[in-house]
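One protein chain omitted, others in place.
When the chains are written out, they are named A and B in that same order, and each has its own residue count from 1.
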Amino acid sequence: MKNPDPSLEVDEPVDRALRVAIAEMREGIAVRPEWRAELLAKVPARRRRAAIARWMPASLAAVLCLGLGLTALVRWHGSTSAIEPRVASQVRFSIHAPSATQVSLVGDFDHWDPSALPMQRARDGETWTLDVHLRPGRHVFAYAVDGDLKTDPSAPRAVEDDFGVPSSVVVVVASGGTR
Amino acid sequence: MSSLARPTTQILAGHVTGAPNAEVPLIGMTDGALVRRTRDGDARAFTELVDRHAAACLRFAARMLGDRSEAEDVAQETFLRAFKALESYDERLPFRTWLFSILINRCRTAMAQRMRRERRVVFDSDALDRTLLAAPQDSVELREELNRAIATLSPEQREAFLLRHVEELSYEEIMSVTGAGMSALKMRVKRACERLQQLLTEGVRR
Partner (left out) sequence: MRAFAIGLTIAVVASGSLDAQGGVTPASSPGTPQLGPSLKAAVERLADSVRVLGLPTDPLFAKAAEGTLKGADEQRVMIAVRRLARELSDAKAALGDGATGAELEAGASALHAGVAPDLVARLGRAATERATPSGGRLVMPLVTLADMVARRVSPQAAVTSLESLISRGAGDAQLANLRTDVERDIAAGERPDIAVQRRSASIARGLEGRTPPMSKPPTG
């Protein structure tokens, strides 16, 4: 592009109130990791490398087991991404279902779609696990075990029982500043 | 099956993209180079483009539409369209400018759709019985009066103002993304500033 005439670029000066407002408007909007992942999942494959359906555990900094088996409380840390997404937390869900052939995680975070978050059988052959990124807040969920919905015995029951089939609750909260 | 993934491997929605030993650093590449790589089939290159420009797209769309979730939808559509249209991108134009021209069209479409939809909004009387506010609100990021003030601008003024003062495009760039002429644009920006200044000053005095 040719260089624009500098005199055309000059706007009239703006007063303080508007300068403050503009600075506020320039504040970045946090990019949610779910939004980003959803977008990238929709991008059609050009010549994609082999899609690996199974998730392999990445190297993990630490694992916190919270609650005394009855409460799921999850802490999250800021992401180090340059675009500063609104932070999500990685939560590991596990269920012992040795005779199941198919287990998936359903909840508000995947709109209760049994095909969205299939769980993987662990090496012991009896436990099914999945790590999921969840936004901070309260999430209602259940496990679809060969088509039947099961709650999580170590998580609190959801107070809502609108449909006669119970669900479980996990709360993802911020870390830091709570001690 | 890949070995235990190293921290730099990206896992997106359950798929591992990029071979673990493909360590080409994308960070230093120009947008144009990334577009070329994307055309050649490197999905990570498009991811890098998204990461560079997503925040600005979301910001513009959110300020333009006043609604974060609509802004997210519009920004997603923008990137998907851009991906499909990459063959037509000319590297002599800055990628952001090209991307914004798509974004602006998506925003305009969204606003037109919203106006049609709002005319047939059904108020479910057993669910809600509250006063309807004139402007759409998802204003967690901006204070109330600022959102209201922006909402009073006409779409053309809002667009021109945001591109000029928030996204800081040159008038040349704004002309190319909006299709409007220079003097019309300058007038819209001027009117928008005057209006906002008036509303914000009144707000302060109150």
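Following the convention adopted for this analysis, contacts are C-beta pairs under 8 Å (C-beta built on N, C-alpha and C of every residue); 3 or more make two chains touch, one makes a residue touch a chain.
Since the model is a prediction, treat every value here as computed from it, not as a measurement.
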item: For the chain not depicted, the shown chains it touches; value: A, B
item: Listed residues B:31, B:48 or B:67, member touching the removed chain; value: B:67
item: Residue ranges of chain B at the interface with the undisplayed chain; value: 5, 7-14, 67, 69, 117-118, 121-124, 126-128, 130, 132-133, 136-140, 144
item: Chain A residues that touch the omitted chain in the full complex; value: 33-34, 36-38, 41-42, 55, 57-81, 88-96, 106, 108-114, 116-117, 127, 130-138, 140, 149, 152-160, 162-165, 167, 169-171, 173-174, 176-179
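Keep in mind that, in the parts below, only the chains that are shown with their structure count from here on.
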item: Chain centre separation (chain A, chain B; CA means) in Å; value: 22
item: Residues on chain B engaged by chain A in the complex (per definition of touch); value: 1-2, 4-7, 9, 11-19, 38-39, 41, 43, 46-47, 50-52, 54-55, 58-59, 62-63, 68, 71-72, 75-76, 79-80, 83-84, 92-94, 141-143, 146, 149-150, 162, 164-166, 170-173, 182, 186, 189-190, 193, 196-197, 200-201, 204
item: Parts of chain A lying in touch with chain B, wherever the complex brings them together; value: 1, 4, 8-9, 11-12, 14-15, 17-18, 21-22, 24-32, 35-49, 51-59, 81-84
